[in-house]
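I am attaching a structure below and will ask some questions about it afterwards.
Every protein chain except one is present and positioned as in the full complex.
For clarity, chains are labelled A and B in written order, and residue numbers in each chain start from 1.
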Amino acid sequence: MKISLGRFVPGNSLFHKADPRTKIIWTVAMMVLVLMCRNYVEYAVAAVFVIASFVASKVSFKFILQSLKPILVLLIFTSLFNFLFYRGENVAFMMWSKPIYWESIAMSIKTVVRVVLLIISASLLTYTSSAVSITDGLESLMRPLGVIKVPVHEIAMMMSIALRFIPTFADETDKIIKAQAARGAEFDSRNVIKKVKSYIPVLIPLFIAAFKSAEDMSTAMESRCYRGGKGRTRFKVLRFSSADIVITVATVLFAASIIVLHIFIK
Amino acid sequence: MTETEKYIEFNNVTFSYGTQGDETESRKRKDAVKDVSFAIEKGTFVCIIGSNGSGKSTVAKLMNGLILPTSGTVISAGYDTSDDQNIWEIRRLVGMVFQNPDNQIIATSVEEDVAFGLENIGVPREEMIARVDEALKMCGVDKYRHSEPHLLSGGQKQRVSIAGILAMRPSCIVLDESTAMLDPKGRKQVLDIVKKLNKEENITVILITHHMDEIVDADRVLVMEKGELVKAGTPVEIFSDRELISDLGLDLPPAARVFEPEDGHDFGETVLTKEQGVSVLMKKLV
Partner (left out) sequence: MSILIKDLKYTYMPKTPFEKTAIHDISLEIQKGEFVAVIGHTGSGKSTLLQHLNGLLLPTEGEVFIDGEKITKKNLSEIRRKVGFVFQYPEHQLFEDTVYKDIAFALKRFKLSDEEIDAKVRKAANTVGLDEALFESSVFDLSGGEKRRVAICGVLVSDPSYLLLDEPASGLDGKGRRDMLALLKKLNSEGVTIVLISHSMDDVAEVADRIILINEGTVALDGTPGEVFSKEELLASMSLDVPEVTKLFNDFSKRSGIPLPTVTTALQGREIIRMLINEGRLVL
């Protein structure tokens, strides 16, 4: 069974080629810059940059819509609240004999744009990088924390083993559910308590399998001379490429323009 | 026989679980080893057989210091396994492949997994790349080098595990029921590789199995029962010991079952493989 981890869609775009560290820093930078935006000009610049990035990532628009969907309801609600309870000075029109102000419309638009831009930026990271490469990127970025005794290597090893086992356990769960269903277990009760209870015959074998795997795994690692991060060399190294330079330069220019606009437009 | 020819040596080895007092009753019951002594010569192909729970896996884990004897000594690759200083060198030289293919692949891609051991012993990256490449090719899995392990078949996974050990330049490989969970094709591929490594690279191979057809080519077979070593000898010696076979409930290889000297048809030779069977029949042909 092929299970896609996270939402990674393989590809060959500028973003796919970039180093995960660049993409992680890029995402954080985008968050900060989008949240800094205050006026329409800044929003317009940010929107253009995010859309340009989106085009450069060659991620299908369908996928972006998918990640926006769950947030959409939230957006509609906040806008509605804004309309109903915000008191401004310039009345735009009346709705159900309640005044709707220009200010609240403007605010709603800004909120929507802001959230949409944030989500698109974050989606670009997860759609163009595998979970494994994000882990590698995080490990590399967190390495300086080793100085203050954060067990960076151990955390990264744990994350990587967890990622490695997700598909294995998904397969295992499927088999256990079938084995129990075959001897009469039913999982489709409408009663919540009954439903939770019906999964006990699945959870127990799954936990036992997980413990067994963990035990086997630690023996296998020990047998292959694993003794923690000390003195270890790395097979996989992250390397920056021209894609990273392009993204970095573009982002620096974008950041500069936002900051300049921030200072000059009051 | 000089000292160096003995590659692995068990001297009156006893191992019992539960010595720390925290093991459960069930663990105590199985897999203990009692006063076992044997020596395995360098470059040989040795099989260990015995029923489930006879202590075969415990013997395997004692070989590279994953567990230490309660009493007696285990000398592997010339080092005493209970001496802390040598433990990593022993584990590098005596590689181990386990039963469940899923529970021994650590990394998220094939080539990274093959590199795992090398990373642990601190091999420089340039050399690591060359060794990983070589090991992948030797085990015939280089075309999967970028694959995610869970997409491979059981046989492919086990070959990846062998490659991971091979990259460490070992002089001995222990396979602890590594073929038990494989289909016939995967089993054959794994056996072909270890036999090749034994012949061409002079790597000592210790194969623990209960598939009797896997042991017919072995130089030597050790038979375990209830934690004790009950017999050691060539496959022919083992399979001609009818009493032992029936006492321990062992299977005969399929071809041997045809030539069992029961109903008065004694061919006077122990047949283990189909080739031997054909030649015995041809000899008796009128």
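The working rule: a contact is a pair of C-beta atoms (placed from the backbone, for glycine too) under 8 Å apart; a residue touches a chain by one contact, two chains touch by 3 or more.
Keep in mind that this is a model prediction, so the values were computed, not measured.
Enquirer: Pick from B:Arg169, B:Lys195 or B:His210: which residue touches the chain that isn't shown?
Expert: That would be B:His210, which touches the missing chain.
Enquirer: Consider the whole complex, including the chain that is not shown, and state which of A:Lys69, A:Lys98, A:Lys149 or A:Arg183 touches that chain.
Expert: A:Arg183
Enquirer: Go through subunit A and note every residue touching the omitted chain.
Expert: For subunit A, the residues touching the absent chain are 2, 172, 175-176, 178-186, 200-201, 204-205, 208-209, 212.
Enquirer: Across the whole complex, list the residues on subunit B that are touched by the chain not included here.
Expert: Subunit B touches the missing chain through residues 24-26, 30, 50-53, 153-154, 180-181, 183-186, 210, 212-213, 249-251, 253-255, 257-258, 260, 263, 265-268, 274, 277-278, 281-282, 284-286.
Convention: only the chains that are shown with their structure count from here on.
Enquirer: Whole-Å distance, subunit A centre to subunit B centre, using C-alpha means?
Expert: 45
Enquirer: Write out the stretch or stretches of subunit A touching subunit B in their complex.
Expert: Touching subunit B: residues 2, 132, 160-161, 163-164, 167-168, 171, 212-213, 216-217, 219-227, 231-237 of subunit A.
Enquirer: Which of the residues in subunit B end up touching subunit A in this complex?
Expert: Those in contact with subunit A are residues 61, 64, 66, 88, 91-92, 95-96, 98, 100, 102-109, 111-112, 115-125, 128-129, 132, 148-151, 164-165, 168.
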